[in-house]
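Here the structure comes first, spelled out in structure tokens, and everything after it is commentary.
Every protein chain but one is kept in place in this view of the complex.
Moving on to chain A:
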Amino acid sequence: MDLLFFGIAKDIVGTSQLDMDFGEDAPNSVAELKQALKKRYPEFSKLTSLAIAVNSEYASDDVQLKSNDEVAIIPPVSGG
């Protein structure tokens, strides 16, 4: 699954873009993706919040992921 990482998420994973192979844990929804990320990188559990954007829109936990979606990991924003 192709994923984009920003801010501290990029530091946790070590890259800004990654085709991540989750094997049998392959997530089908936003909620499952968050779980899979936290399992693989426990640092994600320590963040103030963790959001997922699908095709550059915030996506709620029940959104289903399709293979051609642009999926981004959004740690707590801090613009301004």
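Keep in mind that, in the parts below, a contact is a pair of C-beta atoms (placed from the backbone, for glycine too) under 8 Å apart; a residue touches a chain by one contact, two chains touch by 3 or more; residues count from 1.
In this section, contacts and distances are computed from a predicted model.
> Select, from "Lipoprotein YufN", "Pyruvate dehydrogenase (Lipoamide)", "Molybdopterin synthase catalytic subunit" or "Phosphate transport system permease protein PstA", the UniProt-recorded name of the complex's unshown chain.
Per the UniProt record, that chain is "Molybdopterin synthase catalytic subunit".
> What is the set of chain A residues that contact the non-displayed chain in the whole complex?
4, 6-8, 11, 46-48, 53, 56-58, 72, 74-80
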